[in-house]
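Missing here: one protein chain of the complex. Every other protein chain is in place.
Chain nomenclature is as follows: A and B, assigned in order of appearance, with residue numbering initiated at 1 for each chain independently.
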Amino acid sequence: MANPSKRVSAAPARQRLSIPKAYKMYVGGAFIRSESGRYYQVSGMTKGSADAEVVNIPLGSRKDARDAVLAGKAALHGWSSRTAFNRGQILYRLAEVLESRHEELVTSLVRAGATERDAIDEVNASVDRAVWYAGLADKISALVASHNPVSGPHFGFTLPEAMGLVAVLAPESPALLGLVSTILPVIVSGNTTVVVAGERDPRTAVIFCECLATSDLPGGVVNVLTGRAQDLGPQLAKHREVNALEAWTPDAALRTSLERDGAGSVKRVKTHDAQGIAALRDEQRGQGLTYVERFLELKTIWHPAGI
Amino acid sequence: MMDLTTLEGKDTPGKVRALCRKALVPLASDPSIGPTAAVCVYPNMVPIAKHELRGSGVKVASVATAFPSGLSPLSIKLDDVRQAVELGADEIDMVIDRGAMLAGDYRKVFDEIAAVKEACGQTHLKVILETGELGSYDVVRRASDLAIAAGGDFIKTSTGKIQPAATPAVTLVMLEAIRDHYYATGKRIGMKPAGGVRTAKQALHYLVIVKETLGDAWLDPDLFRFGASALLNDVLMQLEKERTGFYQASADFSAD
Partner (left out) sequence: MATPRKNEKKTDAVKAASSEPDLGFTGESSWQYEPSLEGTDHLRFEKKYELFIGGRWVAPKSKKYFPTINPATEEPIAEVAEANAEDVDAAVRSARTAYDKIWSKLRPAERAKYLYRIARAMQEKARDLAIVETMDGGKPIKESRDFDVPTASAHFFYHAGWADKLDLAFHGRPYRPLGVAGQIIPWNFPLLMAAWKIAPALACGNTVVLKPAETTPLTALLLAKIFEEIELPPGVVNIVTGAGATGAALVAHSDVNKIAFTGSTDVGKRIQGAIAGSGKRLTLELGGKAANIVFADAPLDQAVEGIVNGIFFNQGHVCCAGSRLLVEESVHDLVVRKLRDRIATMRVGNPLDKNTDLGAINSKMQLEKIRGLVAAGEAEGAERWSSPCALPKKGFFFPPTFFTNVAQASRIAHEEIFGPVLSILTFRTPDEAVEKANNTMYGLSAGVWTDKGSKSFWMAQRLQAGVVWANTFNKFDPSSPFGGYKESGFGREGGRQGLSSYVEVG
């Protein structure tokens, strides 16, 4: 591999100097740096990437988490009140955009250490999973809702609704399939989300955000922070405006503390260990209604029937 | 230092009563958080607010002078003021004639403020410049000087009906007018930014501007007020955040 410093700063004559990308977090539909000004570095490079060997990634702060929560909350009403069909169309559009960036996503995964074969498989699986959830959007109600045959002259039914703002601590790996598998089941039903991307390969997460930003998804529905799950997770778990939290981490102590922190606001906290994360790679076990149902509220409505 | 305000065509006795109760007890779980400085309403709602706030020390401010445009004959505006005073208003929030101001008819603006001041008698007068309609800082400064010279006890940025309303820059211009008047006469005029101050953080910015322009004497409800309703809940939310160490939810705070 070429000497990276040469590649960035001292291109030989006639060779074009590349333009490396600044990687930013995705909040409220905009790409931003951390308000803290802090950053951390990830390394690794691959053929086809213009980036330097070492790249600076925003280190999301407590206040970034707060701002992301506000953005997610602001987007909630608009997103949850769209028709299920429309949400399905937007997720399908996301699948299209992911497919169109196939090569870039593969390059990014390889740069973080995947073999090319595995990277291609992961991108394929991610696109297919996006298509699966796109098609689920307007079926959830049929699967979850009910008419309730109550005793007495009443018309009663139970409907699923979005739970609200769901925080997701995404798995470190698989970097792309992990994001698709944990974000889509949350937003397909109308929730909005604040996601902490895995610390190891945030660049793939940012490219994924660029896909989100160009797929008709309204700003604020998905907000992605980069940084450390153990810093941002507890902030999100304690934040009273966050309705639910799902954490995908092998760190048992972190899982326990998130569950404990969430209790203060009766937060719906679901944690997954390494085994749960591994299941995401499985075509069947990695997707399903179960992932969606966790972040639905059920509303039962009664009305008398009479004259 | 906060005035809770409701100035909507749909104001009802119930809405005004609810606002007054919020002014008296902003946060039920912490009685140490005292009442707001005043409640600001339309003249017809003054008796309801007075009744609800009786004995509390919370002032009732009434808008008057054909609020919010101010484009009615002077006699009607003065009647508006007299009746609001008769109904029991402790403070009158008048609007200046922005049309006259921009047409260069400064005498008319001055005379109207002076006449309103006279109609107020002992009642405290706040003069709303509606800075969002004045176009430039120069006009804001001139309107501030006129309002102070004509007898206003307070100058106030906005009605809340026009954007932009209060901004830090326009507030600074007005504070400078107050400062120059103080240098010249030793008399302290009050300041009220209104409209657009929604967060505790913004409010802190304003307090710093006041403190660094006019000094500590003005950090007092007699000389400085925020005209804001959304601000109160944000302040309460930040206090709770400081107390508990984590971010709060808006539903934790009453929506009156």
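Annotations for the structure displayed:
We take it that contacts are C-beta pairs under 8 Å (C-beta built on N, C-alpha and C of every residue); 3 or more make two chains touch, one makes a residue touch a chain.
Model, not experiment: these values are computed from the prediction.
The chain that is not displayed touches the following shown chains in the complete assembly: A, B. The chain omitted from view is touched by exactly one of A:Ser126, A:Ser189, A:Thr204 or A:Asn243, namely A:Asn243. Among B:Lys15, B:Arg179 or B:Lys241, the one in contact with the hidden chain is B:Lys15. Shown as candidates are A:Ile32, A:Ala52, A:Ala74 or A:Leu289; the residue that touches the absent chain is A:Leu289.
Where chain B meets the chain that is not shown, the touching residues are 10, 12-15, 17-18, 21-22, 24-29, 249, 251-256. On the side of chain A, touch with the chain left out of the figure occurs at residues 143-144, 146, 148-152, 154, 156, 158, 240, 243, 252, 255-260, 262-266, 268, 285, 288-290, 293, 297-304.
As a convention for this text, only the chains that are shown with their structure count from here on.
Remark: chain A and chain B have CA centroids separated by 45 Å (rounded to whole angstrom). Remark: chain A residues 66, 69, 235, 238-241, 264-265 touch chain B in the complex. Across the interface of their complex, chain A is touched by residues 245-250, 252 of chain B.
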